[in-house]
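Down below is the structure, laid out as structure tokens.
With one protein chain withheld, the remaining protein chains of the complex are depicted in position.
For clarity, chains are labelled A, B and C in written order, and residue numbers in each chain start from 1.
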Amino acid sequence: MHADGEKFDAIVVGAGPAGTTAALTMAKEGMRVALLERGEYPGAKNVFGGVLYRWPLEEIIPKFWETAPLERQIVDHRFMVMAKDSGLLMSFKVDGKDKAPYNGYTAIRAKFDRWYASKAEEAGVLLANSVAVDDVITENGKVVGVRAGQGAENELYASVVIGADGVNSSVAVKTGLRNPPDPDEVAIGVKEVVELPSETIEARFNLRKGEGARMETIGCTHGKMGGGFIYTNSSSLSVGVVILLSHLMELQMKPYTLLDEFKSHQMIEPLIAGGKAKEYSAHLIPEAGYSRLPRLYGDGVMIVGDAAFLCSYPEGTNLAMASGMIAGKAALHAKKNNDFSANSLSAYQKMLAESYAMKEMKRKSSSHKQLIQNPRLFGVYPDLVGELLADMLHINGELKSLKHKRAIKKFRQKIGLLRAIRDAYSARGMAP
Amino acid sequence: MKLEERLFLDRFNVHEDNHLIVDTSKCTECSLKPCTFVCPVDDYNWDGGKLIISYEGCLECGACEVVCPFDKIKVMSPPAGKGVSFRFG
Amino acid sequence: MVNIIVCVKQVPDVAELKIDPLTHNVVREGVPSIVNPDDRIGVEEALRIKEKYGGRITILSMGPPQAKAALFECLSMGTDDAILLSDRTFAAADTLATAYTLARAIKMYRNDFDLIICGRRAIDAETGQTGIQIAEQLEIPHLTYVKNVQVFPDEKKVVVRREVEGQIETIEAPIPILLTVMEGLNKPRLPNLREIIKSKKKEIRVVNATELGGDLSLYGLKGSPTWVAKVYPPPPKPGGTIKSGEPKESVSELINILAEKKLIVKRVE
Partner (left out) sequence: MMAQVSSALIDIQSWRGVFVYVEMKDGKPRDASLELLGASHKLKESLQEEITAVILGKDVAEFAKILASYGAEKVIVAEHDMLGHYTSDAYTKVLSKIVLENKPSVVFYPATPNCRDLASKMAARLKTGLAADCTDLKVNGNKQLVQIRPDFGGKDLSEILTKTRPQMVTVRPGAFKKLQPKDSKVRVQKVKVDLKPEDMRVKILNVEKAKIEGSDDLVKSQIVASAGMGFGSRENIAIFEEFVKAIGASPGASRPVVERGWIARDRQVGQSGKTVAPKLYFAIGISGSVQHRVGMENSEFIVAINNDPNAPIFKFCNFGIVGDLFKVLPLITEEVKKIKGNSASS
């Protein structure tokens, strides 16, 4: 079958955080691993708007913060409720200590992923860029390799294939582990990287040198599920908007129109003013949640990270890395027993279920469905908050006590107390 | 900012073959035509009863494939590292 | 058997270079590096010749250690080995010093070559001189602007079609020879997965100035008869004439300008 083709212990498809972690975990213990990346370099096809947490990367590369290309340590967590012409900003500052390690960092994917993959190479992983895997090779129902184009010269064989090929994963779909996503299972994020001097960023976000802020916003998606974000990098801001695809279809709007609206809002515009756009990107984000997680393994195959829909706001990267690490461990175990059957690899899903990452995901997304179906959270509440506060803060000779009464009345009309309590409960999944 | 200015920010190593595989046989039956508005770079345009597809500025997000009500869009990976390359990402 | 050396250069992707609007300087930071496009055509042509007649293809380059990436890319297309001449002493070389360095390496490490293939020009400096000057250093003939190559290994000759200003010359030349190739000769292949994996195990031989030996004063800036005294942004183009009145008048003014500039001339039948 593959006389002249070389056989690896494992092929990992995709050199993002999940794939590189899996490859690194296996190679460290002596497995022969090929890591295939479709971009020109790891990170070339990736888009990030989030925080890279210390856990679990620290477990894989101790003291990674000393060498990894990181942007800013996150000390300021901001949450904003936005209405058309008002905004309420909450800022919580913590962890502003003087010394590393910090709990979380911003990172630029193209730099970080490249560095991370180079660590895997140092551990003996064979990294091949510019390889677009579009299919798996199966024999008697067992996955034995991958295909990256036509002909035998584009086939590669291994005992196990780990699909870390992102939300549009071919490995997951071609092995039948899951279907391509439905519009209510993925959100689209559109993002701009806006360049600003680091001092300007620090001044505008009330930060000390090197410190960073993250800001999440609701109320900028026309009442649909989604939100806006800003993450501070060293000398740029990642500014973007995310919206559930099925909701974008209902709005019949272009995603970049939402981004334009967000950027021109009075709460955002001064933060990015004078900045120079450096990049425009878009990506899908799994929003299927815990209840719709696919089976994560089969005969000779496992799927990790976004490919497995393992993503849960705002922890995408650490969930990806955790799944990669655990899949890697399952593969090591399988290698030891020389058994790469589904039964053997099921250890991956079991171990993952016991992990912090998965338990967190379960907690957050149990309310996912309610969130999707609740238009109030992303539209009515933000608008109401804006309206009430505006009324309250507008001094026009009217007594505050009258305003209070009117506010309560409005709140009752528009939402009602019971519903508000229920909404608050369902929104707990939004809590970071 | 205009879309074309946005696209100019990105690095594209355009492959000569279209990686957006679209079967347009159902387009006339499709009333919503979600591909024409969810695409973040306007790669799909309905023009005089015909779907015009460009692929040079594709950000490879895959939204078009997900939203097509008739499952007639397949986004392939441009081969050999071609297509978009994010320098920030 | 045909032994081929392909000289390649790692260049910034010129299409990605942007001008800083304040300083008007070219911004090189963050610009990706690529294999010079004409050189890639040279690699493809070498592979096609090897597929027909067998032999060995060596990729030769001079550049910083990062240029290894370009050499790996050439190896993943299916070439056999690669040599990178890398040393601070080689830096800031003009075409003559570059040609001297490459020619010396060829003499030292691959003197059994039949063909040397170079791209017509690199997209960064666009001089198109280095290949020719390597041939002169090695005292072998060269042909530029090559659009088609036929090799006759047994007769130790090549028949080459060379395209210059709308003319095609068919030329017979002896082996060994240096050819500079250009767009239109072939379409470079995409590396396949198996060759990519194989290339990862091939060694790139990195040679420094001491190892290459010879007179160190002939390398790099020291060995270069030319030097760049100054680099600056081009002056802004003067604004053009914009006409918004009666179309007839605008058109006749345009026609006058074009006729004056001899951009439209009376056709001679």
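The rule is short, and it goes like this: a contact is a pair of C-beta atoms (placed from the backbone, for glycine too) under 8 Å apart; a residue touches a chain by one contact, two chains touch by 3 or more.
Just so we're clear, the structure is a prediction, and the values are computed from it rather than from any experiment.
Although it is not drawn here, the omitted chain touches the following shown chains in the complete assembly: B, C. Only one residue from C:Ala99, C:Val149 or C:Val181 touches the chain missing from this view: C:Ala99.
Looking at chain B, the residues touching the absent chain are 4-5, 7-8, 12, 14, 45, 47, 52-54, 56.
Taking the complete complex into account, residues 12, 14-15, 17, 19, 25-26, 94-96, 99-100, 103-104, 107, 123-129, 132-133, 135-139, 141-145, 159, 163-174, 177, 184, 215, 217-218, 223-234, 237, 239-244, 247-248, 250-252, 254-255, 257-259, 261, 263-267, 269 of chain C touch the chain not shown.
In the analysis below, only the chains that are shown with their structure count from here on.
Ranking A-B and B-C by contacting C-beta pairs places A-B first.
Chain C has its Cα centroid 34 Å from the Cα centroid of chain B. Taken residue by residue, chain B touches two or more other chains at 79-80, 85, 87, whereas all remaining positions touch fewer. Shown for chain A are the residues that touch two or more other chains, namely 40, 130, 148-149. The residues of chain B lying in touch with chain C in their complex are 11, 79-80, 85, 87. Residues of chain C touching chain A in their complex: 32, 190-197, 200. Residues 1, 3, 5-7, 9-10, 13, 32, 34, 37-42, 59-63, 65-67, 75-81, 83-89 of chain B touch chain A in their complex.
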